[in-house]
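For this depiction, one protein chain was excluded, whereas all remaining protein chains were kept in their positions.
Then we have subunit A:
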Amino acid sequence: MTLNTRWMPERKQHFMLNFLSKMFTDLPTPPNMNYYWNLGSLLGFCLMMQLMTGMLLAMHYCPEMTNSFDSMTHMERNMSSGHMLRNLHANSASLFFLCVYLHMSRNMYHNTWKNQVTWTMGITIYMTMIMTGFVGYVLPWGQMSFWAATVMTNLFSAMPYMGNSMVLWMWGSFSVSNPTLNRFYSLHYLFPFMLTSLTMMHMIALHSENHSNPTGSQSEMDKLPFHQYFTTKDLQTTILLSIMIFFMMTHTPHTFSDPENFMKANPLMTPTHMQPEWYFLFAYSMLRSMPNKLGGILALMSSITMLYLMLLLKQEHMKSSNHRPNLKLTTWSLSMTFMLLTWMGSVPAESPYTMLSLMMTAWYFTSFIMLMPLHSNTEKRMMNKNMINNYQ
């Protein structure tokens, strides 16, 4: 009796092994999943990397206003491989967001909002990631950390009636100070565990709903087991991503760092050019483009919460923009809009960039509110018309 035949019945009978085998080894998978489908495993890898490096950094970090910057300096200079650990955590966060944006663009293109539970979980994961990234960026207590916290928390003061009280409640004081840093540290520890449980729910929902594939068609007639075909494929890109991370960490660790954040926070000196990390720039440019403060905040929040509205789109086509020419154009234009908004968030808020940001913001919302429902209705009409006899 070989190891394989002895192993098989136990794998099916043990409740835990059975669950794991259904999730990872015996999972029937469409054969034509390309490298875009590897982004899910890469995101899991980035999450694990962040959890491990974060826990090690938390052992040496001091969440106290006067000591936090110095504890980061201690980690960088005195701790053995501390600079590598810190750079790994910071750069993995950037790659985490890069992978999540690529993952979301693939899902938009392939219309995976039809897997409603998976889509909802995914948007919730994205919002949790944003909150984690924001509170984490405040912890080094550099100039940009302090002023980013001040600007973003002050946005809540635009809420009518209870805005100012809410800001004071969030700060825990009359300005961004020690209580704010302490609660942000606590939240930065809590959110990743929420992220992990949301991720597991996301995967369970994905495996219970229909697995998508590049053509978007039914794939029940042709499936492969996840192991060894796609475990090997996932391993390829995981190794590639690891090489990228380690190259960045050793050669260009400060590519995504802001020079202002190498100075300790000074409440009396505002930085000349305030900007968040690159993964928040698209929302920042939307916020800046609106002349009204409350309008900017609504644009910022609705740019992300709008994704939940995709669930309302009705379509009778199979999942994928490959066979939906209108939607293909719209999703590509959305990707370009996103990249342009990211670029515009990094430039100074002056003419002609403010007008361009406003136009791109308007196009972004038009795509979601007008174009996508219009395309859904149009293509539904086309699918329901028998006009092939008239086609010439």
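In this text, a contact is a pair of C-beta atoms (placed from the backbone, for glycine too) under 8 Å apart; a residue touches a chain by one contact, two chains touch by 3 or more; residues count from 1.
We take it that contacts and distances are computed from a predicted model.
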Quick one: find the hidden chain's UniProt protein name among "Cytochrome b-c1 complex subunit 7", "G-patch domain-containing protein", "Exosome complex component RRP40" or "G protein-coupled receptor 89A".
-> "Cytochrome b-c1 complex subunit 7"
Looking at A:Thr196, A:Asn210, A:Ser257 or A:Ser333, which makes contact with the chain not pictured?
-> A:Asn210
Of A:Met200, A:Leu312 or A:Met382, which residue touches the hidden chain?
-> A:Met382
Hidden partner sits against subunit A at residues 30-32, 34, 114, 210, 213-215, 217-219, 221-222, 315-319, 322-326, 378-379, 381-388, 390-392
